[in-house]
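Contents: one structure, followed by commentary.
All protein chains of the complex are present and in place, except for one that has been dropped.
Just so it is clear, A and B label the chains in written order, and each chain counts residues from 1 on its own.
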Amino acid sequence: MAAVAVTLVRRLLRSGPRPGLCGAGGREPGAAPRRAIGHGRVAVELDSSTGVAVMKMENLPVNSLSLDFLTEFLISLEKLENDRGCRGVILTSGAPKIFSAGLDIMEMYGKSAEHYAEFWKAVQEMWLRLYQSNMVTIAAINGSSPAGGCLMAVCCDYRIMAENPKYSIGLNETQLGIVAPFWFKDTMVNTIGNRATERSLELGLLYSPPEAHKIGLVDQLVPEEKIQSTAAAVMSQWLAIPDHARQITKSMMRKPTVDRLLAHRESDIQNFVSFITKDSIQKSLQMYMEMLKQRRG
Amino acid sequence: MAAVAVTLVRRLLRSGPRPGLCGAGGREPGAAPRRAIGHGRVAVELDSSTGVAVMKMENLPVNSLSLDFLTEFLISLEKLENDRGCRGVILTSGAPKIFSAGLDIMEMYGKSAEHYAEFWKAVQEMWLRLYQSNMVTIAAINGSSPAGGCLMAVCCDYRIMAENPKYSIGLNETQLGIVAPFWFKDTMVNTIGNRATERSLELGLLYSPPEAHKIGLVDQLVPEEKIQSTAAAVMSQWLAIPDHARQITKSMMRKPTVDRLLAHRESDIQNFVSFITKDSIQKSLQMYMEMLKQRRG
Partner (left out) sequence: MAAVAVTLVRRLLRSGPRPGLCGAGGREPGAAPRRAIGHGRVAVELDSSTGVAVMKMENLPVNSLSLDFLTEFLISLEKLENDRGCRGVILTSGAPKIFSAGLDIMEMYGKSAEHYAEFWKAVQEMWLRLYQSNMVTIAAINGSSPAGGCLMAVCCDYRIMAENPKYSIGLNETQLGIVAPFWFKDTMVNTIGNRATERSLELGLLYSPPEAHKIGLVDQLVPEEKIQSTAAAVMSQWLAIPDHARQITKSMMRKPTVDRLLAHRESDIQNFVSFITKDSIQKSLQMYMEMLKQRRG
């Protein structure tokens, strides 16, 4: 995975910070105990008194998982992972009404096979790092969370969703004519079981908060204004458990699923590239993007 | 599987149509758009305007899965599978009060080992074809559905059951002193999870419609008179999803389970034959048949 990390760092240096989108606020040295990290698309605030970081996704307008965003996300996560002062992460959104819209379609349309491969590797890497993070990870889902956005949420240890009827969550890939890969599926099966996953993925279902709660896709619903305080309270419950015992247990639960991707990582990339470069798929993505444009226009 | 298909076609030609049981109605050429197919035990009506076929089982009185019935069922299903105009199948019963009574005990009693092997191969084939059908399959369960009848239902993508308290559904093999094979079990685990399957199979439980709905063995309950219209409405929801993406997703979900049978198909046949030819098993089947006769008499 080291090679991937190096590639990602190179990407970040190439793409550089995007000051306009920086939501982390300026650093205030000496002002204890919060510490802001990040390059603009991911605002990270670590409270050293609790050991809890908040990672706020701010890739406006909809937190699309572009290659640049994934790169920055991974570097931010890695930093926290290596910081002994950080024991838990709350993943949330700084964009209004959306947690994350999922994979950036612009990265899957009209690009080279090399680009698709690089992009997919970054998506895999995000899943690998988040799903087996040693930290306690809590998703504070304060907006809609389709496709890759849902994947990020189900990678966490616990999911709290704002009970806003306008929000929805689910792996809706088939609705776009594309297919969630086996490791999205595995993560979903691990969370809501085989039958609910089968129905959910074949129909590309997006669930309202109460439906998502009922099938176990999210663990808890709260009024929107209480989502961050609830996440902090749940986090302290998780941090009451000795890290070492919790981490070994988490790894025991998740390692077989992780190993399945690691064993087929290259062929999974090849599958993605050969699927996404198909004329029919490129055409339906084009139609989808035009539909999105018309909606906005 | 080609060899199996050839054998099955031969069987059908030997056994021929059974005009008295034909429930498909006469063909009316020119009368658009419904088209009737079938040889009497399975009435198939394909609506070419919607791409949806209704397969009505009419092996009276109780839709026992005899070798002849299975053969005809498989040929009908194969025809639809190869018909580009057919995208979905609603499986239902033309027999009163029963969806299917399951495997025909007459095929398992007092016959040769060769016959048992041929029969079991046909049961396997039915499962293989139905469970991984490329079409959307919906079971409209308008009657009781024990054992093999339950298996047919859980092979489908969605199950709607008439909420008639006289009906029940389940894998009740152990109540007869026999054992559901591992692929019945796998299909059940995929549908209702491990623990519910364990209890259900060990006790040979038959569930009332509300119980079946509660544990997820059926997806939806409706008044009996609404079962066909509900099936049609649900089907149109499934057909709104691009076939290709849905089919790949379905295969991803079900292939590991299918591969397990394919890897052990011959030994599974041998297991069945050596089990069913045991004196003790033949004796309990005989007792069961006598009990059935007395009940009817």
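The rule is simple: a contact is a pair of C-beta atoms (placed from the backbone, for glycine too) under 8 Å apart; a residue touches a chain by one contact, two chains touch by 3 or more.
Small disclaimer: the values here were computed from a predicted structure and weren't measured.
S.K.: In the whole complex, not just what's shown, which of B:R199, B:K226 or B:K255 touches the removed chain?
M.R.: B:R199
S.K.: Going by the contact rule already stated, which one of A:S112, A:T249 or A:S274 would touch the omitted chain in the full complex?
M.R.: Of all options in A:S112, A:T249 or A:S274, contact with the hidden chain holds for A:T249.
S.K.: Give me the chain A residues in contact with the hidden chain, please.
M.R.: Residues 157-158, 189-193, 216, 219, 237-238, 241-242, 244-246, 248-250, 252-254 of chain A touch the chain absent from view.
S.K.: If the missing chain were put back, which residues of chain B would it touch?
M.R.: 173-180, 182, 185, 193-195, 197-199, 201-204, 280, 284
Convention: only the chains that are shown with their structure count from here on.
S.K.: Tell me the rotation angle, 0 to 180 degrees, that brings the C-alpha atoms of chain A onto chain B, to the nearest 5.
M.R.: 120
S.K.: In whole angstrom, what separates the CA-based centres of chain A and chain B?
M.R.: Roughly 41 Å, centre to centre.
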